[in-house]
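Yeah, one chain of the complex is gone here, protein chain that is, but the others are all in their spots.
Here is chain A:
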Amino acid sequence: MKADIRVALVGNPNTGKSTLFNILTGLNQKIGNFPGVTVDKKTGFCQLPDGRTAEIIDLPGTYSIYPKSKDESIVFSVLADKAKSLVPDLIVVILDASNLKRNLLLYTQIADLKIPVVIALNMIDVSEKAGIKIDVDLFSKKLGVPVVPISARKIMGIDQLKSTIAYANKIALQQDTIDVEVIAPQIIAQIKDDLKIDNPYFALQLAHQHETVSYLSTEESDRIENLEREFSFHSQKAQATETIARYNFINDLLYDTVKKPETAHDETVSNKIDKILTHKIFGFVIFFAILLFIFQAIFSWSAYPMSLIEDLFIWLQSIVSKTLPAGPLVSLLSDGVLAGLSGVMVFIPQIAILFALISILEDTGYMSRVTFMMDKVMRKVGLNGKSVVPLIGGFACAVPSIMSTRNIENWKDRMITIMVTPLVACSARLPVYTLLIALVVPNRNVWWIFNLQGLALTAMYLLSIVSAVLVAFVMKFILKARERGYFIMELPVYRMPRWKNVGFTMYDRSKTFVLQAGKVIIAVSIILWVLKSYAPGDTFARIDQKYSQSQYTKTMTPDSLNKVIASEKLETSYAGVFGHVIEPVIKPLGFDWKIGIALISSFAAREVFVGTMATIYSVEGDADKMESVQQKMHSATKPDTGQPVFTLAVAFSLMMFYAFAMQCASTVAVVYRETKNWRWPAAQFAYMTALAYTASFIVYHLLK
């Protein structure tokens, strides 16, 4: 779609910017990245009343155009970057009408850049209810810009906003807010002169931000650096002077235009809720109850749609194999592509549910309270209050949890959270654990109520949390902080969740996951399919020939014959060859080549282990039936000694491997997507595999 006008939405966090964006653009939105950076670029199109189309860009929420995080540095780059034609024709600054003072700081900064501005005075219903009286006309007159009172939640004033956008001026008409030039007269004059800039505030911003603004040439940046030294320009002092001047302007403005009661009604209600939700004891009890609920919901609510999706793919596979003539292409389609796709799609319910719940927690304002309560504990181990939610979400699936770490502003805290989240025992490990525990741990009660198998499973879950915390603690000392660790955070008033937003988040994140992680997992499953389906030379043909002899066809049922052939083909396939190749490496962990194949194939996804075991031990009947896999594994013996393969030591060694190793293509893909650098998933893969190997080795030799 081609847009006639480009409009950027700018505002503080918690002002309803995203809600407005969703209303203006509907489902017609796209998430990409700003050129050269990892920050999400949300754009969409909006039909204006005069028939033109506006491209709406949702910029990250920020309190000021002086960036504190990578997300925030985008705002100035986009507004100032004339070279890359990202600069908007019009900026809609969204102000929270019930919190004008702090919100106006960003407006005054934007206004002084002299880009045409429209103010959307959001939550006007809330502020009116709280008894705040704003003289909108005077407000607009004093600033010299159109001011539209709206309520994005109640969808009020949106049409008026659209027509204001349509008929907005092409030239900036806003009043100056402060006298910018007195802050640093010489350097501003010099930069204006050198770089041919006519806007003094823009020149001042370049003095502050020339290091992070990408379109300046090295010479230009060096030139500004020299000017800073020449005029002894101190960025932070200048910022302080500027901020005080801006607040003086804002106080004057508000004194004339806004009448406010002593305490806002909303705030007192919020305070009462906070007394309970951040209470010394109840606070934590409620928090853990909510976590338990999320945990439960992800498991129980997702079970039904997940099995539906699985069934759908099994049905699709059967259609493909029934209707199309058998051959390698059909096999690739059904066992490679469709199997891979089902591996991706099956996570959608968990992703959708987790994100719905997380966005409800965020929308209501509860998430910032969790951060508030947990910050001290989490800080000790190198994490952040906001890391709690991804870690808990990791019990379901690391993929959506890693995507949810974007709420963590601090770079180091976020990276550590991403690095340790896959250690938390996700739902894909569950089938592996239950299978192996059932194999070697007796189903017996100890101390009356505790079941030995249940205890073993609980231990695996506890181990995962303990290891995540320990690794985080180690990484705290390895990773170098890029920015000073702040914890200056708004605690927004409690509000009802915006259900439409919740829906958008669910849809958005699921779509992103399917598109991004999907590509990788399909590629991996195709590779695995090739490895399992082909063998060097004519090995497969010879196996077929061998089993077509009458001594086999007469003594065995066709079904079991097929199983034997499949198992022998697997052994000689490239995957089998790989299994034999890596056997010396995994022997110290107590694994043989068959387990080796399972390890390799389940590097794409852990749950593949059970299926691979089923194929390798040529299970009778249904391959997905747990009992039969278990029985076969139980009776599996080593060919040389006749001893059982799956001893207590081997089973626990395997579980350790699955607990620590990063066997999940989706996670690798999503870590890459979130960090935009292969170094992170590579480092994660390396440390987790090393940890897995060490843990397996130790456990095997202790239990042997």
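Everything below uses one rule, namely that a contact is a pair of C-beta atoms (placed from the backbone, for glycine too) under 8 Å apart; a residue touches a chain by one contact, two chains touch by 3 or more; residues count from 1.
The criterion applied here is as follows: contacts and distances are computed from a predicted model.
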Pick from "Thiosulfate-binding protein SoxY", "Ferrous iron transport protein A", "Prenyltransferase and squalene oxidase repeat protein" or "Sugar ABC transporter permease" the UniProt protein name of the chain that isn't shown here.
"Ferrous iron transport protein A"
For the chain left off this view, which of A:164, A:177, A:190 or A:270 is in contact with it?
A:270
Quick one: which of A:154, A:259, A:279 or A:519 touches the chain that's been left out?
A:279
Tell me which of A:2, A:322 or A:484 is the one touching the absent chain.
A:484
May I ask which residue of A:29, A:163, A:243 or A:689 touches the chain that does not appear here?
A:243
Where does chain A touch the missing chain, residue by residue?
63-64, 66, 68, 98-102, 105, 236-237, 239-240, 243-244, 247, 260, 264, 267, 270-271, 274-275, 278-281, 283-284, 368, 372-373, 375-377, 484, 486-493
